[in-house]
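Below you'll find the structure I mean.
Apart from one protein chain that is not included, each protein chain of the complex appears where it belongs.
Then we have subunit A:
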Amino acid sequence: MDLSAFTSKNWENAYFDSVLPEICKSEPCVLGVDEAGRGPVLGPMVYGICYCPISKHEDLKSAGVADSKTLTEEQREKLFTKIHENSDYIGWSLEVISPVYISACMYKRPKVSLNEISHNSAISLIKRAIAAGIQVSEVYLDTVGPPEKYEAKLQDIFPTLKVTVAKKADALYPCVSGASICAKVARDRALSSWEFPEGVEVKNWGSGYPGDPITKNFLMNSLDRVFGFPGLVRFSWSTAEKILEEKCVPTTWKDDEEEDEKKNTPSVLDYFAKKQKSLSDEAVKSPPAPKRRRHHYFTERCLAPVTNF
């Protein structure tokens, strides 16, 4: 698996494909979809598909392609080699989704959620598989969000395929397990060969999960006061946001300002006349002279005379 196309530009997404087994073009196939690296605050999220002829689905199981969550990195690499050795009937494809892309999506207006990113990736991988000539017949996926909704959405996009979305699909269907293994191996390799465009020299950031103290330490130490974290970090994760708020120079984005303005909206009661107090209580004061305000032509364009910096 050569990921150099991603490594050289790790702020952009990249697709990778195995060699297409000829048998998958002529026989109906099962196709499993799974991901790796959804939860961590560091690194890419990888979406993978693994496919083989329906007639050979059980062979995947006998090859040992099973629940990848219980495997160590070493065991996963061994299984990936096995998949590679059986490339006459097993194929895979991956999309490596960069952390910069994930942050950018979640900070878009309107926001594109992580679930949406996941759905879009799965859909694009299935479409690419079909376009490549694979006789996709049955698709199996682990659920992202409510399973019935996801299944219905996919079934709608792919009416001729049999779509099954299930919890723990990687334990139920060998092709999903295969996808999971490929995705995890890809993520492991993408991280171990990560080259910081910022020139940061760190090789140990722990598991990449927000709860890991080594990861937290990396986050604290890799900060630049102005720019925040290097592109390895998912800025939109609340762990990252909190550290940025504490340690970096404050910045305000327009939407934040609009929210503050809402808080300053006067109460409707201010528009009603105050109760008349009897003249003996207070001396009557004349209303204050109206303030001279700049013409809205200038305020709209943020123009104001400057006499000091």
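One rule holds in what follows: contacts are C-beta pairs under 8 Å (C-beta built on N, C-alpha and C of every residue); 3 or more make two chains touch, one makes a residue touch a chain; residues count from 1.
The rule is simple: contacts and distances are computed from a predicted model.
Student: As a check of understanding, state which of "GDP-D-glucose phosphorylase 1", "Ribonuclease H2 subunit C", "Translation initiation factor eIF2B subunit beta" or "Protein YIF1" is the UniProt name of the chain not shown.
Tutor: "Ribonuclease H2 subunit C"
Student: Kindly state which of the options A:13, A:103, A:177 or A:215 is in contact with the chain not pictured.
Tutor: Considering the complete complex, A:103 is the one touching the chain left out.
Student: Among A:11, A:158 or A:209, exactly one should touch the missing chain; which is it?
Tutor: A:11
Student: Residue by residue, what part of subunit A touches the chain that was omitted?
Tutor: 11, 100, 103-104, 106-109, 197-199, 224-228, 230-231, 234-236, 240, 244, 248-254, 257, 298, 300-303, 307-309
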